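Right, one structure below, let's go through it.
Missing here: one protein chain of the complex. Every other protein chain is in place.
Should a chain be cited, it is by its letter among A and B, assigned in written order, with residues numbered from 1 in that chain.
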Amino acid sequence: MFPTEEVIELSRWQFASTALYHFLFVPLTLGMTWILVIMESLYVMTNKQVYKDMVKFWGKLFGINFALGVTTGLTMEFEFGTNWAYYSHYVGDVFGAPLAIEGLMAFFLESTFVGLFFFGWDKLSKKQHLMVTFLMALGTNLSALWILIANGWMQNPVGSDFNPMTMRMEMQSFADVILNPVAQVKFIHTVAAGYVAGSMFVLGISAYYILKGRDLGFARRSFAIAAGFGLASILSVIVLGDESGYEVGDVQKTKLAAIEAEWETEKAPAAFTVIGFPDQEAEETHAAIKIPYAMGIIATRSFDEEVPGLKDLLENHERRIRRGMIAAGYLDKIRAGTATEFEKESFENAKEDLGYGFLLRRYTDDIPNATEEMIQKATKDSIPQVAPLFWTFRIMVAVGFTLLFIFAASFYYTAKRVVHKKRWLLKLALYGIPLPWVAIELGWFVAEFGRQPWAIGEVLPTYMAASNLTVGQLWFSMAGFLGFYTLLLVIEMYLMFKFGRQGPSSLHTGRYHFEQGSDDSSAGGGEPVLARPVESDRI
Amino acid sequence: MIIDYEILKLIWWLFVGVLLIGFAITDGFDMGAGVLLPWGGKNDEERRVIINAVAPHWDGNQVWFITAGGAIFAAWPATYAAAFSGFYVAMLLVLFALFFRPVGFDYRSKIEDPRWRNMWDWGLFIGGFVPALVFGVAFGNLLQGVPFQYDEYLRPWYTGSFFELLNPFALLTGVVSLSMLTMHGAVYLHTRTTGVIKERMKKATTFFGGLLVVSFAAAGLWIFAGFDGFHIVSMPATDSLPNPTAKTVEIVSGAWLQNYQSYPLTIVAPVLAFIGVAGAIFFTIRDRGGLAFISSSLSIVGVIMTAGVSMFPFVMPSSTHPSHSLTLWDASSSHLTLTVMFWATVIFLPIVIGYTLWCYRSLWAKVTIEDIKAKSHELY
Partner (left out) sequence: MWYFAWILGVLLAVSLGIINALWLETTACLDDEECGSID
């Protein structure tokens, strides 16, 4: 019994769309928590009420976003088991550990302190509350750390070994899993991208208030904070882009060659293709414009290391598929209990290619006796589709540099204290709010689509990883996700726009734009809000 | 320190139990509060009292659930894979129901429209009712065995359907868990509220406590009166590499009672369940909130331990291929992973419990209608 192609396709669509959707909310949480830490530190340092109002107002928007982050994150934990049962069985021994530790070490921290963050204002001292905000930020970031350790292991499965008796990957070194170079660069790149998203969100909305001439003290301070934090973040995203993680492991090398549409291995240092039209069938890139030496230097951080091209990689994959067939033959005997000592030993020598043998599973049940035609098909499958990766990567990089420009200009003009006079920049910041999300989602696509055909690089093909479900079950869940997620997004955006437009007036403190002049004209509620002071420590 | 593989497997059975109990005690009361919300609060302000009594804590509480899931993934990957994919539709219903909670709590009071608020109140009800019921239904099915099997590559394959899960015994255990968590929610709300809501919670504690006693006793009698359990005839050594297909298992009437005969002390579990309920009702009527909450928590410990002890060492028996059943000996992770996870739990769980208690202590006060009126724009 094996799921049909349709079930596997639907499972992939479901996982990809729910993960992309979840990742609309995560980056903002990652970035906003640090921005809240900055604002609250300023409150503790300067004792100015406006900074406390900033923490509360931006915290309100953060909360609206956070709720959906939690909601959609639940899906991710369920889906490994519900839709990728064989994956869970096959790698749970390694992959499950960082997920469980994420819960214990990070998610508890984040979720417990998020409650205190919102409800602890009157119950905690200023410094205690700042500490709570800091721990919340730390929790969200540690959460990302463990998730990316898990994800890094999918790209480059270190510190583990296949055990034919238990039919799964088993952990050999937990330290290797944590210190996986792919996980490390991925973590920095991803959280820094989240900081950029948070900064752009605050920058753009603050720009809107400045453009409207409302709550200027509030808006200009917020803008300055976002510009400073954002500039540092976008620089680290670009400078520490995760290219340096592309040296290790076959999957990462293949991904890099696909991103660059580099079919032939070039002499070091390889050229960088700025633009061109990759052609998967002909195995070449039409009309390519190249910058000499650039890619070799970026990818290998050296002048003499080669970046292998796709044709060489394919040749290597074909060899590994053939060895994988032999390994699969021994595995069958071991599973049936008929293997001799010699065959068991031979399996140990060949098992690093077992995953490549599994690429044939799509075409035959009998992997050891696959035909030549099947081997050729499986070899073709062993690299991802080049054109989508080539384009998404380039758009991501272009967006990244646009963001660098926005933050650099914002920082420069806030430092010169004339940013409120630069209406073009304020408009750019406002309408540029979606940009980090575009780059982030494309970056996710590059990382995960570029990993195909593997669920776990060189170990388990995506094709084999899915649960034995029926098409009907998949349509049920897809319909449920589509319905709920659309509805939730509409509600979330509605609240974001509503409170974003109202600005700090939504705190009902009486200090901000919509509450000044006539007291009972406050947006939303309409009741006289100034009847008596709510804040205990008004200054 | 190296701990024996066999001991670690056993410890992980206990740890999963601890995490499930932690989930039921913490997240259980806010799910219970969700179930009680439409009746416990007759108007918007009363409902906001109930919501704000759990609002600062529900998110941290829910992490018990997430961590229990993650721990099962890490410590019993085979169980995580077989159970989540086997119970596909049921799991997704729980997931969809859980969607209502984060957004329900956070978004409900951000807009004043009564229709909006009423809609989210029912959302919070669903977010409490459906998971509380389905978890019980799932346990009922585990006790009966689940139709699944393995192929030669240990790919789990569920052969039942969603509606088979909704059989009479499973629905009865569904009532057990639903009434247990609702009673627990009522006990919690009773200590955190005043006036008319407090009175309603007193009644709710008695009602759902009674329902729990009746349904739990009925399920016990059912098992007593010739219910088919699973019994291991032979299996590989307990410290050997986990292989869920290497043992022989037979289905025997009354097999779920064997552990109580072999280890009479385990009878403490069901007894604790009954005493806990009695204590919860008694102390609630006497207005001793803290003792009532402890009693109610003990009844949860008793109920979950009863299920665990009855099935030990099984965690997910297979009704169609009994020898493919998953036990704590053959569904577990490798020695190293269990060791790593053991230390992670031993280090972090006490820290978690520490700051969780600090969080409760910092925010512990009765929530009143006056509070809601005073801080209308800040509270949920």
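Some notes on this structure:
Just so it is clear, a residue touches a chain if its C-beta (ideal position, glycine included) is under 8 Å from a C-beta of that chain, and two chains touch if they have at least 3 such contacts.
Please read all numbers here as calculations on a predicted model, not as lab measurements.
Contacts of the undisplayed chain with the visible chains, over the whole complex, involve A. For the options A:F117, A:W153, A:F174 or A:F229, the residue in contact with the chain missing from this view is A:F229.
In the complete complex, the hidden chain is touched by one of A:L240, A:I275, A:I291 or A:I395, namely A:L240. One of A:R221, A:K255 or A:K422 touches the chain omitted from the figure, and that residue is A:R221. Across A:F108, A:F162, A:Y195 or A:Y463, the single residue that touches the chain missing here is A:Y195. Touching residues on chain A toward the chain that is not drawn are 34-35, 37-38, 41-42, 45-46, 48-50, 141, 145, 179, 184-185, 187-188, 191-192, 195, 213, 215-218, 220-221, 224-229, 231-233, 236, 240, 411, 414-415, 417, 420, 511, 539.
Basically, only the chains that are shown with their structure count from here on.
Spacing of chain A relative to chain B, judged by their CA centroids, is 31 angstrom.
Per the touch definition, chain A reaches chain B in the complex via residues 1-2, 63-64, 66-68, 70-71, 74-75, 77-78, 80-83, 85-89, 91-97, 99-105, 107-109, 111-116, 118-121, 123-124, 163, 165-168, 170-172, 174, 332, 335-336, 467-469, 473, 476-477, 480, 484, 488, 491-492, 495, 498-499, 506-508, 524-525, 529, 534.
Against chain A, the residues of chain B that register as touching in their complex are 55-60, 62-63, 66-67, 69-71, 73-75, 77-78, 80-85, 88-89, 91-92, 95-96, 98-99, 101-103, 105-107, 110-112, 151-158, 241-243, 333-334, 336-337, 340-341, 344-345, 348-349, 352, 355-356, 359, 362-363, 374-379.
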